[in-house]
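A single protein chain has been omitted; all remaining protein chains appear in their positions.
Labels for the chains are A, B and C, by order of writing; each one numbers its residues from 1.
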Amino acid sequence: MEKTHSCTIVKKTMLCPDTYDFVVNFPQEPKPGQFVHISCGEGVMLRRPMSVCDYFDNNLRFSFAVRGKGTKLLAQHSVGDKLDILGPLGTNFGVDKKGDGVSLVIGGGIGIFPLFYTAKFLGEKTEAILGFRTKDLVIMEDDFNAVCSKTHIVTDDGSYNCAGLVTDIFKERLQKGDITSVYTCGPRGMMKAVAEIAAENDIFCEVSLEERMGCGIGSCAVCVCKIKGKYLKVCQNGPIFNAREVDFDE
Amino acid sequence: MEKTHSCTIVKKTMLCPDTYDFVVNFPQEPKPGQFVHISCGEGVMLRRPMSVCDYFDNNLRFSFAVRGKGTKLLAQHSVGDKLDILGPLGTNFGVDKKGDGVSLVIGGGIGIFPLFYTAKFLGEKTEAILGFRTKDLVIMEDDFNAVCSKTHIVTDDGSYNCAGLVTDIFKERLQKGDITSVYTCGPRGMMKAVAEIAAENDIFCEVSLEERMGCGIGSCAVCVCKIKGKYLKVCQNGPIFNAREVDFDE
Amino acid sequence: MNNLDMSVNIAGISLKNPIVTASGTFGNGWEISRYYDLSELGAVTSKAITLSPKQGNPPPRIAETDSGVLNSVGLQNSGIEFFLKYDLPNLRRYDTKVIANISGNTIEENCEIAKRLGGEVDFIELNISCPNVKQGGVAFGTDPRIVYDITGRVREHCSVPLIVKLSPNVTDIVEIAVAAQKGGANALSLINTLLGMKIDVNTRKPILANNTGGLSGPAVKPVAVRMVWQVAKNVDLPIIGMGGIMSGEDAAEFILAGASAVAVGTANLVTPTAALDIKKQFVQYLVKNKIKNVKDIIGAVIAN
Partner (left out) sequence: MNNLDMSVNIAGISLKNPIVTASGTFGNGWEISRYYDLSELGAVTSKAITLSPKQGNPPPRIAETDSGVLNSVGLQNSGIEFFLKYDLPNLRRYDTKVIANISGNTIEENCEIAKRLGGEVDFIELNISCPNVKQGGVAFGTDPRIVYDITGRVREHCSVPLIVKLSPNVTDIVEIAVAAQKGGANALSLINTLLGMKIDVNTRKPILANNTGGLSGPAVKPVAVRMVWQVAKNVDLPIIGMGGIMSGEDAAEFILAGASAVAVGTANLVTPTAALDIKKQFVQYLVKNKIKNVKDIIGAVIAN
C-alpha cells in the first residue's frame, strides 16, 4: 500500500528573493518530471504540488516561489521541521526517448526545477536553455552547468547575458541539426512556442503542465487540461504530456 | 485610545498536567478580578478570556487549563513568542468593600487564578479556601501561602489534606464570626453554594462569572448571564458581580 | 492617498468611504469608539432595534466553528426609546453616517420603529433575515411575496433611504432581491447569517442554548460573494456587501463582485480595531493596484 510520508527538512536555502529550496528526507526514488504533493501547514487545507528538483541519498529536493497563502506558509518552515508529503506522483519525462543526438531542457522561471533532475537522467549530451525575467531571478546556473554540457541563460530585460526569449536560443541552437529531443517546463505561452518550433522541426518534445490541484492522485478530477480534445488529469495522466497532443489554446 | 497589546512571553511553567502558567510583558496595570482576552494563534479566530492571576513589574501572569482548540494552541507557545492580548477588561472585585474583619477568597479548580491577584489587594487578614478534584491538581499553594494568613486546601477525594468541599471549610470558618467579605470563583455550583452561605450570614460576597465570549468588550452581546432577571454582559457588566444579584439557576 | 476618491454613493447619500460596521457586532458604538475614532468609517450600523426592550436568547450564545462563528443573540437590545435618547446622540458626535437596523416582531412594529426614527438617522436597514428569533426575522425574509409586502409597507413610514437586509437561507437570492426592489427598497444589504448548528460530541448537547445559530465569518465568504455578484447583475440597487470580511482584499472582493459598500461584522469580535484596519488595508490595495476612485471597481469583476 502507498502512503504519505512524514519528512524531516534537512536543508533550507533561499535561491533568490521569495524563492526557496528545501531538502527533505524522502524514502521513495522519484522519476524525472514527477511531482510531490505537500501539506503546507495549519490554515491551508489542500496540498500544493511541487516538482521534484533532485533526488540523492534518500533526500528529495524541491524548490518553489512564494505565490499565495500555501507557499507562504511552506516557506516559514525550518530545518528540523516535518512536512507531510504525498508522492512521488504523476507521469515522468520520457528520458528513454531522447534519441541519439543532443537533448535540450528548456525552462522559464520556476519551470526550471523539474528540468534539473531530468537533465541528470539525460546524460552528458544535454544542454539547458533557461529564461528568467531579470538578473536577480537567475538561479541554479551552477547546478545546470554541472549536469549539462552547456547552459544558455537569457533574461527578458538583458540584465544578465543576452536579452531575449528561450525560443530565440532554441531556434539558433537548432541550426546545427543535432537536437533529437526537447523537454520543457515554464509559462504556458513559452511552452506553446517551444512545442510549435519542435513540431515544425519534427523533434520529440514533452511538456510539464500545471493546473490547480485537489487530491493530486486522480480521484477528484479538478486538475484537467485539454489533451487531444479531451480533459485529462494533470496529476495522473500528466504532468508530462507529449507536446503535440496538448491543446495549448484551451 | 485603547489598543491591543503585542506581548512577549517571558516565562512559561506547567503547574500540573494540562495547566500552564504564562508571564508576559504587559503595559497596563489591571485591577483584581479583571481579565484579558487572548488571541491563541492561526486557526482559532476568537480570543479566549483569561483572568489576571498576577501583575508585577510590567509583567502579567495568567494561568489556564487546556480545554479545547484555543487553549491547546495557546499552550503551544514558547518563551519569546508574542501574544496579541486585549485588556485589561471587565469589572473588578470590590476589595475596598472588604470591611474590617477577615476576607476570604474561595476558589475551585481554575477558579483560583483571579483570587491570587485579588488576595494581594486584600491584605494580611485574608484567608484562602481552595478546592481541587484530586491531589495531582493541587496548585499554587505556596503562592497563596505567601499572600494569605492561612490557606485551607481540600480535595474532592481526600487525596490531599482533608476530603470535602470548600463550603464545608467556609461554614466551619464562619464560626469565629470574624469574616466580613468573601470573593469567589470556580464552578457555578460551588459559587452558588458559597453565595447562599454568605447571604444567610449576611456577608458581603462577590463572584466572578464565566460565559462564552466573542468580542470581550461589550459590543456583541453574546456573553450574558441573568442578573436580577436581566441578561447582563459578563465581559462588560462583569465578570465580577455581587453574589446576591446573580440568578444562578438560569 | 491624497488623490484617492474613496467616497461611494448609497441611495443618493454619499459615504466618505465604503467601510461600514455590520449590525450586532459593533454594539451601538460606545465600546469600539474607545479604540478608534468612528469618524474614520463610511457608516456605522446600530444593533437591531425593536419597539420594546428585548431580552434575547439564553446563553451560551456563541460557538466557534472552522473559520466561522455561530451566534444566537436573538436581538437583545434596549428598544427604540433608549436608542433615540442615548445611543443615537452619541453616534451623532462622529462624522459618519448612521444606519439604524430595525427588527420588529411584526410588520406594524417595523413601521412604527421606522416612523419614530424619522429623519434622525441616515438610513434604515430593515432586518428580515435574523435566524435567531421565532417571530419576524428570517420568516419575513424567505418568501418573496412577504418581502415585497413588508418592504412596501415599511417604506411608507421611512423618511430616509430604506436598506433591506437579506437572508442567505434562501433558494434564490435574486428573486428575493427583486421583490425588495419592487417593494421600494433603496438599497440592499447581504448577507445576514446562514443557519447552522454545533454539537459537543462528549456532552451530546448543542453548544448554543438555542440549538441553532447564525453562521458568519470567513467560512461564509464564498457564499456571500456569490450572492452579491448574482444580485448585482440582476438588480439595479446599491448593495452593502458583507460576510466574512477580515481584510482589505476581502473588502475589494465584495466591491469587485458588485457591492458599493462593505460591512465588517465578525472581524469586530476578533479585534476592536478591525474595521479601521480593514479600511487601511483597502487603501493599500487601491494604491498598489493604481485605483484612484473606488467607484471604478464596483462590479468590475471580469467574469467568464
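Heads up, the rule we're going with is that a contact is a pair of C-beta atoms (placed from the backbone, for glycine too) under 8 Å apart; a residue touches a chain by one contact, two chains touch by 3 or more.
Quick caveat, the model's predicted, so the values are computed rather than measured.
*Asks:* The complex has one chain that is not drawn here; which of the drawn chains does it touch?
*Replies:* A, C
*Asks:* Touching the hidden chain in the complete assembly: which of A:74, A:106, A:215 or A:246 does that?
*Replies:* Of the listed residues, the one touching the omitted chain is A:215.
*Asks:* Suppose we count only contacts with the excluded chain; which residues of chain C make the list?
*Replies:* 65-68, 70, 142, 169-172, 194-199, 201-206, 209-212, 215, 217-223, 225-226, 229, 244, 249, 252-253, 256-257, 285, 289, 297, 300-304
*Asks:* To test your reading of the contact rule: which positions on chain A touch the chain that is missing from view?
*Replies:* 1-4, 39, 44-47, 69-70, 84, 86, 211-215, 217-225, 230-231, 236, 250
Note that in this section only the chains that are shown with their structure count from here on.
*Asks:* Between chain B and chain C, what is the gap in Å from one C-alpha centre to the other?
*Replies:* Chain B and chain C have C-alpha centres separated by 36 Å.
*Asks:* Cα centroid separation between chain A and chain B, in whole Å?
*Replies:* 57
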